[in-house]
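Here is the structure we will look at, set down as structure tokens.
Yeah, one chain of the complex is gone here, protein chain that is, but the others are all in their spots.
For subunit A:
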């Protein structure tokens, strides 16, 4: 009755939410007094087993096949789901990457197990998993209990603490054979269109700088991007800025965009509609810059600046540059 973590990799690299899931899996296994074991799926990914071991996995199930080189929901769910059915771990965790959110429901359906998504807290109560998650876009918190023997959960990125890896640790690697079926060929990832900006992914970023309607024009986002790059931050946007066509869809934070939980969220020219607050109010610190002193964003801001963003942000950028130069 071990704790399992499905370690999400892309292009042969483990993803940040996978480390968070491994760390939380290690913690839960310790509490249950059982093993933490990991599953890795892909092609030519055996090299990642050592890295997984450094997070405390005692065993790694390696499912390596050409057909699994890129994400295939049918094949991934069958490969992992059938292994779960055979080995019967008590808990199965995965980080909430787009793959995790897509794949875990399929696995849960295949196995016939309870699944809680977007979890922000996991506990063991009476020997069983209990999950806490936000619902209705963060407006309410729900505690989920399980009735199934296998208990599955998807972890919200950026919430669970990542352990320091210990490279002296090692794990037993079990190679799991994968036999392709006709079913697997019903779907194929034929192309990846990269939209890399060089900045961190919104859902995984420690710091986010977001702009809203107050930015007035797409070219004005240059000052937001400059601040983001100075802080190593991701760039976000309110729905107003996305609907106006100033920013891409993928940047939208809020109820019909992404839900984010960074350490610091800087809202620039964003009034703070309830739908936007829903997507970002679980940030640890919130800074708001807005010229309207009555903007609702100030009700959730740890630090609010009432002022003209076109004066405040460039000045802020200059000050940050000065400090960085001093620190060399």
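Here are some notes:
Keep this in mind: contacts are C-beta pairs under 8 Å (C-beta built on N, C-alpha and C of every residue); 3 or more make two chains touch, one makes a residue touch a chain; residues count from 1.
Note that in this section contacts and distances are computed from a predicted model.
With the options "Electron transfer flavoprotein subunit beta/FixA family protein", "Branched-chain amino acid ABC transporter permease", "Putative transcriptional regulator with C-terminal CBS domains" or "(Fe-S)-binding protein" in hand, the undepicted chain maps to the protein name "Electron transfer flavoprotein subunit beta/FixA family protein" (source: UniProt). Only one of the listed residues, A:1, A:74 or A:244, touches the absent chain: A:74. Checked against the full complex, the candidates A:113, A:241 or A:270 give a single residue touching the omitted chain, namely A:113.
Although one chain is not drawn, the whole complex shows that of A:207, A:223, A:241 or A:260 it is A:207 that touches it.
Seen across the whole complex, the unshown chain contacts subunit A at 70-71, 73-74, 77, 81, 97-99, 101-110, 112-118, 130, 134-148, 183, 186-196, 201, 203-204, 207, 231, 249-250, 252, 255-257, 259, 263-264, 274-275, 281-282, 285-287, 293, 298-308, 311-312, 315-316, 319-320, 323-324.
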